[in-house]
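So that we are looking at the same thing, I have put the structure below in structure tokens.
Note that one protein chain is taken out, while the other chains of the complex remain in position.
Chain IDs A, B, C and D follow the sequence of writing; residue 1 opens each chain.
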Amino acid sequence: MYSLEVADLCKHYTETLLFKDISFKLHPGEVLSISGWNGSGKSTLLRIVAGLVRPTTGTVAMFFKGEAIPKESRRRFVGMVAPAFSLYEELTALENLEFFCKVRGIAYDRKSCLAMMERTGLSENTHKLCRNYSSGMKQRLKLAQALLHNPPLLLLDEPGCNLDSKGMKIVENIIAAQRQRGMTVIASNEKREVDYGDRVINLSE
Amino acid sequence: MYSLEVADLCKHYTETLLFKDISFKLHPGEVLSISGWNGSGKSTLLRIVAGLVRPTTGTVAMFFKGEAIPKESRRRFVGMVAPAFSLYEELTALENLEFFCKVRGIAYDRKSCLAMMERTGLSENTHKLCRNYSSGMKQRLKLAQALLHNPPLLLLDEPGCNLDSKGMKIVENIIAAQRQRGMTVIASNEKREVDYGDRVINLSE
Amino acid sequence: MKNGRWITETGSSTYLSEAVAIWLRDLRGEFRTRYAVNAILMFAVTTLIAVSFSIGSFRIGEAEQPFLYAVLLWIILVFSALSGLSRSFVKEEEAGTMDVLKLSARPQAVFLGKLFFNLTLLGALELIIVPSFILLMNYEIELPGFFAAMVIAGGIGLGGGTTIVAAMIAQASARGALFSVLSFPLLLPLMITAIKGCEKAAVGANNPGWPEVRIAVAYSIVMIVMSLFLFPLIWEE
Amino acid sequence: MKNGRWITETGSSTYLSEAVAIWLRDLRGEFRTRYAVNAILMFAVTTLIAVSFSIGSFRIGEAEQPFLYAVLLWIILVFSALSGLSRSFVKEEEAGTMDVLKLSARPQAVFLGKLFFNLTLLGALELIIVPSFILLMNYEIELPGFFAAMVIAGGIGLGGGTTIVAAMIAQASARGALFSVLSFPLLLPLMITAIKGCEKAAVGANNPGWPEVRIAVAYSIVMIVMSLFLFPLIWEE
Partner (left out) sequence: MIAKVLLSIWMTLIIVAAFLYADAAAGFPGETSRILFFHVPQAWVATLSFLLSMIASCIYLARRSLKADNLALSAAELGLLFCLLATVSGSIFAKAAWGSFWNWDPRETSIVILLMIYGAYFALRSAVGDADKRRVFAAVYAILAFVTVPFLVFVVPRITASLHPENTMNPAKPGMDPKTLKVFLGSLLAYTGLFIWILRLRLRLLKLESMQEPEFVVREKIDQEGERQ
């Protein structure tokens, strides 16, 4: 029903060319992995797909039942996790989720937020300030935040970063669940995470 | 020649006990790993050893030829990497290293800084602003920073975080080199990194 | 049906409700870090005391008082505003939460939320500063209604004029010099109007239709409407 | 021998050279982002123009001018300083670089480095504000030497009194406003002295030995020395 079409993406930073001619199509149920050395442009590519960075040339388009989704409403269809993101440190974990529900226009429902935290293994720390979260707990909360609105397109930039083995298992479950419902793009350095993808785009080649 | 003695460490956060009765001794050539689930207190333990956080009870002491090193000069003997650390984003990578050399009282030597960046695989990006570094490049630069003064005690909190396989290899080399000269403490969630240690302290047990 | 939910559900939410969510979050964050709550009072008192000490300790000609006091009041207000208002965006950028916010909120909602927040701050500030200023300086006002309207309209103008500038400086870390260049000419007309208005209110000049208040209101409306249109451009780049 | 190097080498470095490294880094960072300079200049220019517009446009009694101008000048200087001087520490905390700095630098070197940086900022501020103020307000000064000495000594006192407070508020929760709240009372004695000094310089009072300058210098020395002792306690906590 949904689809993502990326055509001829090319990104320059002043003098350097990061990547060029990246094209792919993605449909629900598919998982795409992006790999490459550090600094090869994986995160940049994901940010372009999310609409946070403009590509030098090329287009990113999302379709719902064949109709293009305008850029302004893309936020409803995308959930993203990245190492550079942070949540609000002076709020508790649950308050963070509550905020993102409301801002996204999802009626805030405490139970389902708690269920989401349960799913990411944070149920014992719902009322702790994010400032005091450990690195792995922050990563889990970022995952929870990205899933709040059941996004048809999930962009995971190094999703297993800082996580212990239970956390990795959670990521695996998230990807498996997303495979039932929508599209996933994973950017990672870890072979294990790259292998979740049906297809792999290697930016270093 | 050097040694690290940690005795009866215990850390509380208001109502919760993080860990208690942690004691160990470390001598040059030894590598200690700290493992545990997310939020078990690995990073906190490392910060206590570095002197950034006060333990609730217990002591951390470093010795040089049997003499205790006063807390004020511990900075010369410790190098640390952690996910929560950042470098100066508005400086280039080389300027960052130059700054840390000078501030540590090591005569700044451009060549040896460049060699350090070579060693962490950053030689192509010496003059890029840190703001524009990718996550893995930042992690590499943090490693370089921690090694600048050849610290007898190296504290590595999730050293492989964000790194690609080449980067992991670099971490491995760093640990192997440090084993020849000094002490290492690694805190990590990754089995591979935990296995570098001769001994393992598991905080979740 | 799961997929259907994704599209329809968002329809139920308005710009306003999202803006309110952002406003409330900012308030809560503010309350937690007590960036303002605990200290805004002391801060206001501090400035006031400085001014009243320096001016109050010697006599100013009766004729000059209304004008001078109006100037001082507005300098205090503008300063307090400028020192705090840009924080709401800059903090978002520095804490690294800007990207997540961009991904989840509509730009207009963000702008409105931040504007409400800044207006709340300004309201609190004026509530504390204006009465204490009047008391401490023995500021005699002939037309209290006009004066109050002027202070409120001026406050809204301050918020309207600075919010978008704040968004700009937060984004353009290297182009920072823009801020002083931009915000100063933006606020100056408002400040001059407000000073004039407060002076008239103090003197009790015959002033049918409150022209200064109207100018300030017009200024605020223009600023806010323009910002609503321009903000998405700044926000999404 | 490798191990030997670890101990001996650091002997060759002094507090001063490390402080200078920190100073230069801050300058460079500031030059690239221009955050503090902007905050300060924005406020200074705004008030300066507002003040000169408002005061300049009407007549103040000849006799009252020296005092009023001195008060205005110092209010502008002190509050501009308060709006920017805390940045050097606050930024360190917010960007997450504080921990690395704590691990690598000696506290006294950090204090001195930040003090130098703040003094540089203040110097730049005074260089811009004081001449423009004098020109704009038509401020007549009988004893320019004394006046300049007073402005410089006052600036050093401002830096000396606020740097340690900046380090404290960077680690506290309520940052922006708290800084003014904590610093202002500490600065008031200095401010009063400086106002008196500038007034005398304008009037051209017979003033052997420049007592106000001496007081300001004494204040600066006491503050800086006390801070040097107290800073490590704050930094290492």
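Some observations on this one:
In this section, a contact is a pair of C-beta atoms (placed from the backbone, for glycine too) under 8 Å apart; a residue touches a chain by one contact, two chains touch by 3 or more.
Quantities reported herein were computed from a predicted structural model and do not represent experimental measurements.
Residues 164-165, 168-169, 171-174, 178, 181-182, 184-186, 188-190, 192-193, 195-196, 215, 219, 222-223, 226-227, 230, 233-234, 237 are the ones on chain D that touch the missing chain.
Heads up, the rule we're going with is that only the chains that are shown with their structure count from here on.
Considering every other chain in turn, the ones in contact with both chain B and chain C prove to be A, D. Taking the CA centroid of chain B as reference, the farthest chain centroid is that of C.
Taking each chain's centre as the average of its CA atoms, chain A and chain C sit 36 Å apart.
Centroid to centroid, with C-alpha atoms defining each point, chain A and chain D lie 46 Å apart. Rounded to a whole number, the gap between the C-alpha centres of chain C and chain D is 27 angstrom. Within chain B, residues 84, 90 each touch two or more of the remaining chains.
Residue positions 32-33, 95, 173 of chain C each touch two or more of the other chains. Under the stated contact rule, the graph of chain-to-chain touches is a ring, a single cycle where every chain has exactly two partners. Every pair of chains meeting the contact definition is listed here: A-B, A-C, B-D, C-D. Chain B contributes residues 1-2, 50-52, 64, 71-73, 75-78, 80, 82, 84-91, 95, 99-100, 102-107, 145, 149-152, 181 to its touches with chain D in the complex. Contact residues of chain C toward chain D in the complex are 32-40, 42-43, 46-47, 50-51, 54-55, 58, 60-61, 64, 67-68, 70-71, 74-75, 78-79, 82-84, 87, 94-95, 169, 173-174, 176-177, 179-180, 183-184, 187-188, 191-192, 195. Residues of chain A that touch chain B in their complex: 13, 36-39, 43, 83-84, 121, 125, 132-137, 140, 158, 161-167, 189, 191.
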